[in-house]
Every structure is written in C-alpha cells, then in structure tokens.
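Scroll down for the structure; my scribbles are underneath it.
For this depiction, one protein chain was excluded, whereas all remaining protein chains were kept in their positions.
Naming follows writing order (A and B), and every chain is counted from residue 1.
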C-alpha cells in the first residue's frame, strides 16, 4: 500500500560508482547503473535471455552487459547487442524514469508518466552555504511506521535518551497542521538545557554549550514518504527558531523512506546544516553521531512491525502526539485512492 | 495442542532482575517484570498506544514504561499514565496470573480462573537440606517429544553414551503406572558399575566410585508437562533406592517443559540434591555436567520434529519403553478434552 507514481530516493551516486546496483523499490526489482553519457538508468533486474539478474553484470562503455552470457542492454530496456546474435526481436524489459539531483538518484516506480516537476525540491543541496552528510539503513517494517516515528518525536525521550532525548519534549505538546498534501507538526521548548547531541553541535559551531537554550523541531511530511525536520537550539533570549546565525546551531534532518516491500524499507537519513559547511570533519562527526542515534530505532520498528502482524485486528491509539502520522497517512490514503482511480480509468479507456 | 489453564514455569528471577523480559508462552507473547511491591507481573507484550513490545521498555519504580513513547502500564494491563495524556480511556491489555515460588516464576496462560492450589509442589525447593542448580534451553520441537524423551530413559544409552548411558539400562525393562493425572515409569539396575556422571557424583558425596552400585530412575509426569525424575546410585548391598544417605548419591532431575509454540519449547532443566547442599562448587559442577548432557538431546529432538512434520501420516510405535510417554499423552488428551468442553460450556452460558 504505497504510492507508485512518485519519485523515491533509490540510491546515492557512490553506490553505482563501481558496478551496477540491484535494489528492489516499491516491490519492483531494479538494476541501477550509469549509462553512456553519464545519465543513470534503471531497468528491471531481469535479463530477457535467461532471466539472470542484470545487476550481476557489468558496465562497459556505458552499456550494461549481462554477466551470464553477454547480452548488452540499452538504457531503455531494449537489448542492443549480443555476441553472435541478432537482438532486434528480443523482448524488452521495463525501464524506469530516473532523475539524478541533489546528490540522490530518484526513481519513479509507477506506470503513469513521470512528472519531473513532482521531484521534492531540496534547495539546500545546491547551496554552497550548506553541507550534507547521511547514510542508509535497511529496516524490516512498513514505511508508514517510520513516518509515524519521525512525525512524533516524543519517542526521542525514550529511544534516544542519551543523545537527543530529554523530558522537556514530553512536556511540550506538538502542534500539527495540514497544508495541501503536506503535514507539519512542530514543537518548541524554551529555556532548557541542551541534550548531548546538541551540546556537541553548539561546540561544533563555536558556541557555549552550558547555557540555557530554546529548542525547536518542525517536522514536515511530503508525499510519497519524505520527512524533513528543521531542528535546532539557540542560546535562550535571542529569538529561538528566528535567532540569527551566530546564536544558534540548526539543521535539517533529512529522511527519505523508500519502501522495498510492504514490510521493509530503504531508509536514507541525513542532516543538512548551514554552519561551517566546509568542515568535513564536522560533517563526519555529525554523520557518525546521527547514525548511532538513528540505529536505535531499528529494533523498535522491526519489533513493532512483528507485533502488528501478530495482532492485525487491533486498533492503535491516535493521541495528539500521533496527529502528524495520522494526518500523513490520511494524505497517503487520499493519494492512493486517486492513483487507483486513475489506474482504473486508464484500464477502462484502454479496453473501450 | 497444549493445556492453557495450568501453571507453567515462565522464567527464573535472574531473568527479570535488570529489565523486562519478553517471552512467548503457549502462543501468548508476554512481558514479565517485577512490579511495585516486588510481585512479578505478566502482561501481553503489546503497548496499546502504537503496538510496540512493552518488553523493549524499562521498569521505573515498579511501573513498566513503554520504551517507545513512555506509556506507563499497570500490573493489571491498564495504562496508569503517559506524559501529557489522560489514559483513562486507553484499552487494556491482557494480564496473566503469576506466582513466584520455589525459585521459579510461574504463569497461567489460559482464560479460566487461575488456581493457586494447582501449582506443582516442590518441597525440596524450600528445604535447606537440598540444593538446586539448573538452566534453560530453547528447543524447536513439540513439547510432547520432550516428555517422551524424559519418560523413556532408554535413550541415555545412545544419546548420552559417555556420561549417564550404559548398556544395563536397555537390559532392565521399565515399569509404568498411572496414578490419577500422574504417570510413573521406573527402572532399577542392580550390581552394576556406575557410568561417568554418577562416579563424579559419588566422589562429590565422598563415596568410592569404583565399586558396584544399584542404580534407579523413577520418572514422574505431572500435567501440564512437568517431569521429575528421582535418580541415584547406592553402593550395592545397602538397599538400593532405600539405602541410607551415607551409602548413596541421589538427586531429582527437574524438567519443566514450557511450550512456546506448537513446535518449540522453553526447557527448564536442573537437578535437586540433598547431599552437601551448601557446596556451591559442587552445584556448579553438577550443573555444568548436566547442561552438557542435556544439550546432546537438542539436535535429536529438533530433527525428530522435522521428520514428523515431513511424514505427518506415519504412526509411531508404542513399545513397553514408550509407555511413560504414551500414558502421559493420554492424560494430556483427557485434560485437553475437558478444557475444551469447559470452554465450550462457558461460551454457551455467556450466549444464553
């Protein structure tokens, strides 16, 4: 139950630098590689000759070569050659629209025409005042459980108690609103002491870490399953979220949640910041810290998934803190219904 | 096909000393923890908020706190608090009757009213003249295969050839009787040389290990799935089983077989002895020896289980040596029918 006519992060450029990458996205087994001219191509990971995964092959001069018997595959899914064979009549495999931008490779797994304008904009990714570091986790859970997780940061107090959690999160009720297909849930905490991760960030930005701060978390869901979170702390009394740069450490937590199957995800996480963008050591330090923190969610999400599979009939609670996830699921459900309707119409028209 | 209205050993106190324990008993996913006042509680391992396993949480002042968003759970399965929330209307989760006694934590996984009088008595566990050591194995087999195993010690000759097995076991036919819901199968061997494990025990009790002994094995099945085995050797000519303490090394092999699922068990094994009860080093030595011996059964039981699953239509033989297991299964079947009948009546009455 995921949207298919949408752009998902499929991989990062380093993952296809050496050889083709096989990855299942929204139930579609795909192979990603850099084709002639440098553009990334995504094809079904199935050689029309004997069904071998094309991702076990190699790229020669921008052509994907099957590693079993040498079929050469073009970037649109048509075989372009094979030693000793005429390939004109070979059946094609499916190709998927791909865009490389913002440091990610995005794929459109659905049947409808891909809309480049629908790509999620990441202005910071093209702004030299910003730096980005991130990673990838594979998690065996429904992608919506990860959306719930990120749209209710109350869990930081419990799952991430030693890094970004603090009791003041629990005490500050979030405010949640819908804006078209986006959902925003935000929480502001004033005049508190920063937790360890943010003390590290303050120091990283050359700021005192032992004075009271204002802290904010503004989580924004965008379909199909992206969550961007503005987070930060400012020395108290300087305007909080609106404080000028020299008083705060702020960043954007970046979460691209790409369904692999109905019950597993590729979770691309990272942090974009607009302080000390050229400090690569700081980027590494933040990435390492964030990676450890986000790894703490894995067991919880996987065990929650198994619990929900074991008790499928149980209704979960929808508290105020859950509003972000609840409204996000409502957006997804509405778009899913629309996608299904469009698909049914397309089938009717084709049959008429 | 296991009895649910019965007391099963769920865990030992050390398993819940640091944090909550998640364990499935008779198909019920449970969390065990020590609640306020020190009593052990058992609840469904499912947080009513978002379905997280409560066993991933922690205990604070005797209250189980969900490790995802901080819901506080009372020992009867009703939420007692949650930061920023009113919990009165939260749905309850199931709680299970628990008794802590004899060094074990017992749980009653069924729906019928728990009967404290039905707890299996272990008088030796409260007698300072006795010592106990044991352990826990997880085995992927039907619990009845383990009952069969323990009610037919002929297998010692083959599975445990180097420790407690000896050919004289094969040569001494067992005698099996039913006594109400209990089944007793016993075997006596006279004037034989003790096998290695018993030589160790004789020495541990300060007795010569190189003289003929009389050896006995008296296996007692009690529902739902407990098997206590009186075992021992006495220097020959002193009355065997009835020999006075200075001529023998005797003990009780303790087996609590707790079904996890239809095809897996938690096997609590141990040995209770009434010689040198204060000799902790001897307790450790016996536990280590017994642990190695009992581990030899695992592969056999798991492979037997897989064979029976592959050949479900085959009838097994019921020889005289199998009488203990056969009669034990008869008791279980009778009690299962009774449990089902009672359950059906309860449903009828509720509907009437």
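As a working rule, a residue touches a chain if its C-beta (ideal position, glycine included) is under 8 Å from a C-beta of that chain, and two chains touch if they have at least 3 such contacts.
Please read these numbers as outputs of a predicted model, since none were measured by experiment.
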item: Among B:44, B:72, B:152 or B:209, the residue in touch with the chain that has been omitted; value: B:152
item: Hidden partner chain, touching residue among B:95, B:261 or B:304; value: B:304
item: Hidden partner chain, touching residue among B:111, B:126 or B:170; value: B:170
item: Listed residues A:53, A:97, A:237 or A:291, member touching the removed chain; value: A:53
item: Touching residues (missing chain, whole complex) on subunit A; value: 29, 45-46, 48-53, 56-57, 65-70, 83-85, 90-91
item: Missing-chain contacts mapped onto subunit B; value: 148, 152, 154-155, 157-159, 167, 170-171, 173, 299-300, 303-304, 307-308, 310-311, 314, 316-317, 319-322
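Here, only the chains that are shown with their structure count from here on.
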item: Distance between chain centroids, defined by C-alpha means - subunit A, subunit B (Å); value: 48
